[in-house]
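FYI, not all chains are in this one, though none of them got moved.
Going in written order, the chains are labelled A, B and C, and every chain counts its residues from 1.
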Amino acid sequence: MKAAVMHLYDEKLENSDWVVYQDVPDPKITNPSDVIIRIGGAGVCRTDLHVIEGIWRDHSDLTLPHILGHENAGWVEEVGNGVNNVKVGDKVIVHPLMTKGYCLACRRGNDMHAEDSIFPGINANGGYAEYLLTNDRALVKLPDNLDPKAVAPHTDAGLTAYRAAKQAAGHLLPGEYVVVIGGGGLGHIGIQVLAAMCAAEIIVVDRAEAALELSRKIGAHHTVKAGDGWVDEIIALTGGHGAEAVIDFVGEGDAVQKGLASTRNQGSYYIVGYGGKVEIPTIDMITSEKRIIGCLVGTFPELVELMALAERGLVKLDTHEYKLSDANKALHDLHHGKYTGRAVLVP
Amino acid sequence: MKAAVMHLYDEKLENSDWVVYQDVPDPKITNPSDVIIRIGGAGVCRTDLHVIEGIWRDHSDLTLPHILGHENAGWVEEVGNGVNNVKVGDKVIVHPLMTKGYCLACRRGNDMHAEDSIFPGINANGGYAEYLLTNDRALVKLPDNLDPKAVAPHTDAGLTAYRAAKQAAGHLLPGEYVVVIGGGGLGHIGIQVLAAMCAAEIIVVDRAEAALELSRKIGAHHTVKAGDGWVDEIIALTGGHGAEAVIDFVGEGDAVQKGLASTRNQGSYYIVGYGGKVEIPTIDMITSEKRIIGCLVGTFPELVELMALAERGLVKLDTHEYKLSDANKALHDLHHGKYTGRAVLVP
Amino acid sequence: MKAAVMHLYDEKLENSDWVVYQDVPDPKITNPSDVIIRIGGAGVCRTDLHVIEGIWRDHSDLTLPHILGHENAGWVEEVGNGVNNVKVGDKVIVHPLMTKGYCLACRRGNDMHAEDSIFPGINANGGYAEYLLTNDRALVKLPDNLDPKAVAPHTDAGLTAYRAAKQAAGHLLPGEYVVVIGGGGLGHIGIQVLAAMCAAEIIVVDRAEAALELSRKIGAHHTVKAGDGWVDEIIALTGGHGAEAVIDFVGEGDAVQKGLASTRNQGSYYIVGYGGKVEIPTIDMITSEKRIIGCLVGTFPELVELMALAERGLVKLDTHEYKLSDANKALHDLHHGKYTGRAVLVP
């Protein structure tokens, strides 16, 4: 099959070709629960850039050469002899984790903290390819009105944004505020989830005017141009208190310190983006009773929930289609902020 | 001042004149925390009919003659010498309970279960009058864009519907269903609260086509005409399972048995309306793990939250204005189902 | 193998022989996830009497002849070729439900509400036998210090009591009260779970002095002899308010009405026992904001949690050992209240 393969790390992201479009062997069924997916679309994610940079070397068993792509959707091509929940031809979206379902985390519904799991695209070959190997437990059937290439980024970008926004929506009351830092690929999904699931006022902070404009169209009640003084604007918008929830889709640069400063006492600061560092004196944590909460992808049931939102049109992805053979261009366009929303590779 | 005064019970609701429009002494400040409100509007509630029927005799210290009216909004007319949170002229909506704030229920935020409270309109004189005596802790200031007579029914009808819908919204996930039984005075508020606060699909059951039509306009995704077979329709709409939440604004006749039958296993059946009886074998409760939850008005902070929804136009009341001198007509029109939404008496 | 087999229903529980001790074919592995357990002990449960009475005919696919026994523990005897989580010889306790792990309930951790499951002892052959067929997902490995026949009743009696008590402990605060109705087979486990997991004062109601005495030894702070006036005693013990939680392990006779009357406003009444009926006017539900909550067995993770309590000696079962060939005697002794605690059949 054809695939876009990564052969080298590029720590400073200086190279022009990060992946090579080439022939590789087709994936094969070896376990009863294995499933091969014909890729309809594979989302391009900032995490792919972080993989190329080498950030994930210490956090996973990644080996080179490697096929990127952890945001996948398509059709069931072949199934192992123990698979009963899907059949060949089914249109599916692929949860990013392959789990077995026996550990206590899985049994409690926290499958993304499974003791023994595989994350194709990170520590196994992913979906920048014609076919992907995953397993039966990772598959959510798509309703008629959802197209694989239109929803593929939901499996990670969407799911991560959904999980963070769902947690915030769980405690946000009418009359309260939520700040979304970053109205881009993940942020524009988070905004829609918040608008669908709670009645708090949504404030979006971004440095790009295009992102703020998109944010206003999809549910933001207030937008703030990121600059030196944006914390003051949040404080003013929230009656002097800060927001009850802040969801930080950036997680680097001054976003962290400013995000925490924008959080109201007893409020929650959700970290989704990464690359930076949390630094705060313990006295400030105790006098404020703030909460700092790390957020990582979401569970299989949460992907089902997100698809229910997508089916009803409550969460729409802003996608940009690239041919699989143009994977390098898609990655560079992401790196240079050439589009809002999310790129999808189509074989 | 003028008031509409109830002098007699009427158990079968057969009389033409349930209240007398007459002169009565003005209320007077006697405690430092007392506040007198000039009534802008007083909502007419089915509970007023239940008071006239005598249902509440065993549930409160009601004495005759009595001024009905527990849904009040207006302007601060006079304040006791200990009042600091409002001042004369403030536009306010009146929480139905006068509490002191010292018992553990109040200290925990559950003020509607205060150990020592007064409920004007039930066990003290209410707002079917030009002036109402309440206290400082009952008052929520209204924003500029909300008019007392347009929001008065929120203090009980709205608040009760809000509290039930908020509880349901707290556990309803995308892909799940909520059934609202009764799309009338309380129901039409509950529907809007659910639409604002969760992403579950909303199914409204009512016997009146007008109520179903209104329901569709304000957020219902499905409507079911109440009749013998409506449970089957709910089961079919919900994929054979029943709904994760059922909010019963009727609470009498066959609504209770059908409401429980429409509730999914592990789901919650919220009782708001009353007059009927819950009857279910314990074996059915244990095999289904259903929950039956009684709902009563709401707390002061919940009234603040509801006003935040109203200020932003997320919850609109369908009101019908009557002169205070026409209180009997308003009560009879309610009794005979002459309008959808909610009547308000204006002095 | 030898088994105690039920051939007939006995609606009035009048017969002397409810089961026949006889030879039956050994169970066989047919699916990759199947596991055969050599029974170390099988608990005798009031539900077995209800099965004999025929109460469960309308609630399950039970067919005769039938091997009772849903509370099982022992050693892994044989495994299907897909089983990896246990191996032959492992000492295990058997969760009562065989599930597959693919439906949304399983994926969310609510496996006892699985869409497709088997309940050996109810709708498949159970553990009143030398061997039992179950599957890999039902098995919890036992620590060294726990013996199968000493813990077998935990799989249903223990797990059901645990789940109800855990829910109550989740909201009970210091200074609050919990009433346990019935200090017998399930109750004596519930009391120990409450004592381990919350700091509320525990009040036990039972008609048997022996049960009250046992209760005091294992954690009850107050005991009340069941009689006409026991609700008044609860009200007096709780400062006039009733208890914040009532766990009803009886669920029939006057327990239900009295249990609800003993529940404080905004409190929760948990139904575990069955045979009776909930009957309460809706007006009493709404003015009190009580909650009625059905409780059914528990999840696989909850069985793991219960074994953690048992391993540390925090929950001890009061068991009475019978030979499997004496199953009829064990059942009759249960029926006639000849012992406190729980009987276990040993092959």
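By definition in this document, contacts are C-beta pairs under 8 Å (C-beta built on N, C-alpha and C of every residue); 3 or more make two chains touch, one makes a residue touch a chain.
Nothing here was measured: the structure is a model prediction, and the numbers come from that model.
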May I ask how many copies the whole complex comprises, since the file places only 3 of them?
-> 4
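The rule is short, and it goes like this: only the chains that are shown with their structure count from here on.
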Averaging only over C-alpha atoms, locate the centres of chain B and chain C and give their separation in whole Å.
-> 41
Report the inter-chain centroid distance for chain A and chain C in whole angstrom, where each centroid is the mean of the CA atoms.
-> 43
Multi-partner residues of chain C (at least 2 other chains) | 110
Within their complex, chain B touches chain A through residues 170, 173-175, 196-199, 201, 304-309, 312, 314
Once bound in the complex, which stretches of chain C touch chain B?
-> 55, 59, 110, 113, 251-252, 256, 265-266, 271-296
Using the touch rule from the top, collect the residues of chain C that touch chain A in their complex.
-> 32, 82, 84-85, 101-102, 104, 107-111, 136-137, 299-301, 304
